[in-house]
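The complex appears here without one of its protein chains, the remainder shown in place.
Labels run A, B and C following the written order; every chain starts at residue 1.
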Amino acid sequence: MTTRREFLKISAAVGGGLAVGFEFSEAGAAQAAELTPWVVVRPDDTVIIRYARAEMGQGSMTSTAQLVAEELECDWSRVKVEYADTNDQVRRKRPWGDMAAVGSRTIRNSQEYLRQAGATAREMLVAAAAQQWKASPGDCRAERGVVHGPGGKKLSYGKLADAAAKMQAPKDVKLKDAKDWKIAGKPIKRVDIPATVMGRQFYGIDAQLPGMVYAAIAQCPVFGGKVKSVDESKIKGRRGIIKVVQMDDYVAVVADNWWRAKEALKALPIEWDGGKNGEVSSESIRQFLKAGLDAQQDVVTARSDGNVEQGLSGAAKVVEAEYFTPYLAHSTLEPMGCTALIKDGKVEIWTSTQNAEASHATAAAVAGVPLENVRTHRTQLGGGFGRRGGSQDFVRQGVAIAKQLPDGTPVKLLWTREEDTQHDFYRPVSLIRMKAGLDASGMPVAWYSRVSAPSIIATLLKLPLKEGVDPQAVAAYADQPYEIPNVRIEYAQRNPHVPVGFWRTVGHSQNPFMRESFVDELAHAAGKDPLEYRRAMLKEASKERAILEATVKAAGWGTALPAGVHRGVAVTEGYGSYTAAVAELSVNDKNVVTIHRLVLGIDPGYAVNPDNIEAQMQGSAVFMLTAMFWGEITLKDGRVQQSNFNDYRMMRLREMPKVEVVLAPTGGFWGGIGEPGQASIAPSICNAIFAATGKRVRSLPLKNEGFELA
Amino acid sequence: MIKLTVNGKPRQLDVEPEMPLLWALRDVLDVKGVKFGCGIAQCGACTVHVDGEPVRSCSFPVSAAAGKKIVTIEGLARNGKPHPVQQAWIDNQVPQCGYCQGGQILAAVALLRKKPNPTDQDIDEAMTNICRCGTYARIRKAIHAAAKSSKAKA
Amino acid sequence: MAARVQLPKDIRRGQVISVQILVQHPMESGYRLDADNRKVPKNAIRSFTCRYNGEEIFRAEMSPGIAANPFLQFPTLARESGELEFSWVDDAGERGSHTAPIHVAA
Partner (left out) sequence: MERRRFLEAAGGALAASLAPRPLLAQAPPAFAQSADSQALVKRATRGKEARVGKVKLDLPLLADNGNSVPMKVAVESPMTAADHVKTIRLLSERNPEWEMAAFHLGPYSGRAEITSRVRLAGSQRVVALAEMSDGSYWMGTADVTVTLSACVDGTG
């Protein structure tokens, strides 16, 4: 665990310039032996397992270490987890690979090389022992941090570490079968939690350096707009004010205390030039997307099976609907920020980031220094949810402001909640038209969807889209699992001026709501039970079918419910995992929804830490219910109308329904955990609302449809 | 000069009386366990105890804390051992990102002081802090567990 | 399509010098949308040539894989004083050119 103490030691490098390429571990580090970049063993038998990605509550810091420790055969009680250093990462040519904690892919993309690292280190320790005993490695075995040899000989890892570090790493290592796991697959307690509950956890916001100053920021309220003028005279003489930094599209006030900076900024008259985006409203965006639904031009086909027109014209019945989902803000509880220090051509930053390498590269680019002259200090994140990965705006600003200050002045940039709400990279707005043709038996023979929505990949990442299709925009459509002979999925890329980004579960945060609600519409039109309808369209052997069955079984689908209580069901794949949800709810005559029970099923292939998976599913429920009932970012005069938790509502404890998690790993694949849990929730709730009220919800949030959560 | 006690230590500071206690603690006294989340007393990440009462320090002027005993999340432990509520939080693996949890724990400690055996409804009413990660089910479980463990000890 | 050329200060005959040129051109990738949501057509400088007193000494074929406002630095053997002539043409068929004197000391 990266304790505060270690953090401080890392920070200490500030005093003597950048002490790069060093291990900043606690006492004993001098004798520590690095067996692989992931495994360091100390003479006192402590095993340090390095963690490259970010910890933002998703628990991967612990679960990745479980995978390494499993193969290493070490004693878990002697394991410490430390962040891999970004400066070492650059100097050593990326020994830790990808550092990004995004796309629910920390485990599934790194499990193989992490397990190999553990096994490699173990083999090196065994080889070192065998050499010392002049025995054959085949006669030695590792167990709980000790290598056992012939004749009852044993040596602990700490005693073998130095020799092991000099051994040749084996070329091939055999990895364990999951059924033999002793550390992985178990509900091990998270390594970062003790520091958190004791108030010792270190977040980006907590950086503190000698001589540090503080910056508050105001960004142009209209996206893409510019600063026109600033009247500094109005804040002259205020206590603690050091400098006003005027940039192209933001103004920062630097002071000796953040509150003073923020108060001065409030009093500072700033004129903005919003440009023509100053006319954009939620209504104009809706019209823009609506035009995308009808457009003949600038539309691409993401999937085409059979002939949809023929399928529709030959259908016994055609069902058509339009669905809408709004922009959403991430609202990490820790607002955006970055502490930066530029000194003698070297840069250090402290920031809560989902991608330390991206922060590192951004800091280098803004400061104009080589990558080797930068260190991005690792911290826990006060929430991520996709806000702190692809967009490194906070780092860009933090370093740019530091550049405006005398060399060697550390500055902590911190956004207000209002800035955070109004300058996000939002979950895209989306308007979708669906049309399905049913045969005489009520089963779909044709399915058509057109998605009119912005592209995150084209606008935020500025990457080319293959065949013009943003896979996130058409997620859960282009890869929908239902057996329908004629399918066409179209995408009309429509980009309003509002910045969009990766919001937890991304395309799967909205498209499954639409798809699975529409499937229910079809079942209703066919006069069939929504579960039976899905069963009929899913292959018996499919993973979707398996998780659906496991979930409805746990939920007791089909059993009698108290009067007024109704069920809804949905199933979705996403992030390599399969999820299903069954909601049980009642709606009173005032349209107040009481959720009695939410059963969430997930098949992630392998479950590395079951307790953490349960926590992620519970959290996903809160995150999605918050969005479903209240979440919407609206625009007027080009500006976001919401500002803080008083008008961008978050779910609270008393509103959280009972959530039951069905963890049903079927093995053979590695799926994500942090995001997929959200995908099936909204349709299961809306399908249950339909069952209860006969009202089909085709637009979120529910508050705008007249529904309130009890 | 404003004098107050923070986690048992007398402290004094020369700041504007209207400066929120949150910023006096974080930026002047370097007490970082108390967090900034919203600045308008909505989220509770900045919760501290002022003479034993939970207070949202982002909207509480430091002058109002003069002469009072402030306890932050760092000050709950006794002799280096976690407070029973902190222990319950560990046992039940409550935190995810953890940013709100200092405030949640302090709110729970205050609740348990008033109601050593709270009902679910008591918890609903007292625990109004926002957790964006959605750890509410486990917060509830941990509060019940802490109530039980305190009773067992008493 | 303006350009800026930079040559070393004192050039001697027989010396291998670096010629630097920066051409103003968007090198449109063809996948960017403009403010009105319209696709900006692909438009890159495709062919770029440098002649030294009439003789070709460098030629490049390019794509949008070269960044906007293309910067090129290439070597040439300094022979005698005279003129460097740069010329290029983009996808839209637009041509550009620029000349720079070169002074070579014996």
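The criterion applied here is as follows: a contact is a pair of C-beta atoms (placed from the backbone, for glycine too) under 8 Å apart; a residue touches a chain by one contact, two chains touch by 3 or more.
These numbers come from a predicted model, not from an experiment.
Engineer: With respect to the chain omitted from the figure, which of A:R144, A:K462, A:K539 or A:K658 is a touching residue?
Structural biologist: Considering all chains, including the one not shown, the answer is A:K462.
Engineer: Looking at the whole complex, which of A:G274, A:P335, A:G389 or A:G677 touches the chain that is not displayed?
Structural biologist: A:G389
Engineer: For subunit C, which positions touch the chain that isn't shown here?
Structural biologist: Output for subunit C: 16-18, 27, 29-31, 52, 55, 57-68, 70-77.
Engineer: Suppose we count only contacts with the excluded chain; which residues of subunit A make the list?
Structural biologist: Residues of subunit A in touch with the missing chain: 4-5, 8-9, 11-17, 19, 21-25, 29-30, 32, 34, 36-37, 40, 88, 90-98, 100, 102-103, 105, 108-110, 113, 116-117, 120, 165, 169, 171, 173, 208-210, 355, 357-358, 360-362, 364-365, 371, 386, 389-390, 392, 457, 460-464, 471, 475, 502, 576.
Criterion: only the chains that are shown with their structure count from here on.
Engineer: When the C-alpha atoms of subunit A and subunit B are each averaged to a single point, how far apart are the two points in Å?
Structural biologist: 27
Engineer: For subunit B versus subunit C, what separation do you get between their C-alpha means, in angstrom?
Structural biologist: Computed value for the inter-centroid distance: 64 Å.
Engineer: Can you compute the centre-to-centre distance for subunit A and subunit C, using the mean CA position of each chain? Integer Å is fine.
Structural biologist: About 44 Å, centre to centre.
Engineer: Mark out which residues of subunit C touch at least two other chains, giving numbers and ranges.
Structural biologist: Residue numbers touching two or more other chains: none in subunit C.
Engineer: Mind pulling the residue numbers of subunit A that touch at least two other chains?
Structural biologist: none
Engineer: Mind listing the subunit A positions that touch subunit B in their complex?
Structural biologist: Residues 56-59, 189-190, 192-194, 196-201, 203, 205-206, 208, 214, 239, 257-260, 331-335, 380-385, 414, 416-417, 611-612, 615-616, 618-623, 626, 644-646, 650-654, 656, 658-659.
Engineer: Which residues of subunit A touch subunit C in their complex?
Structural biologist: 276, 288, 298, 458-459, 462-465, 493-495, 497
Engineer: Considering only the defined contacts, which subunit C positions touch subunit A in the complex?
Structural biologist: Subunit C residues touching subunit A: 29-33, 35, 37-39.
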